[in-house]
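What follows is an incomplete set of chains from the complex, kept in their original frame.
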């Protein structure tokens, strides 16, 4: 197993764990917010528009943490500077 | 497996775990705050503007902890001084 292979193996494993771990919190947080939104709409149907708007703007912020993980995964797979350095030797 | 490879493997794995772990707490915290905000809007629709403003300013602070992790991940991938030192030898 030569040097390139080690970097490739580490990159593949790390890319998977990154988005795998990173999506846990994001999904749970969004699910909780969404559950509360539905409960709140049932409690105050007149405020459904305000609640829905706040929900989606807020979920976009929670989603951003998952997007950070996704970006790092993509970088590790497609724009990995360590791998580029190894293969250019 | 030479020295460069060890540093590359460590950097790749560490960059992935950093943002992977770091986004868990941030997403859960934001999700909880968002859920409570929606509940509060349903309870006091008249205060929706104040609640929404406080929510988003607060979420920006929670988001900052995820951004710290993202910054460290990017530094480990693209501006790693140990890697630069190794490759310049």
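Letters A and B name the chains as they come in the text, with residue numbers starting at 1 for each one.
Methods note: a residue touches a chain if its C-beta (ideal position, glycine included) is under 8 Å from a C-beta of that chain, and two chains touch if they have at least 3 such contacts.
Nothing here was measured: the structure is a model prediction, and the numbers come from that model.
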item: Copy number across the full structure, from 2 displayed chains; value: 3
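One rule holds for everything that comes next: only the chains that are shown with their structure count from here on.
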item: C-alpha-based rotation, chain A on chain B, 0 to 180 degrees, nearest 5; value: 25
item: Chain A-touching residues of chain B, taken from the complex the two chains share; value: 1-2, 4-5, 8-9, 11-13, 15-17, 19-21, 23-32, 34-39, 41-43, 45, 48, 52, 55-56, 59, 63, 66-67, 69-70, 73, 77-78, 83, 87
item: For the chain A and chain B complex, residues of the former touching the latter; value: 1-3, 6-7, 10-11, 13-15, 17-22, 24-33, 35-37, 39-41, 43-44, 46-47, 50-51, 54-55, 57-59, 61-62, 64-66, 68-69, 72-73, 75-76, 80-82, 85-86
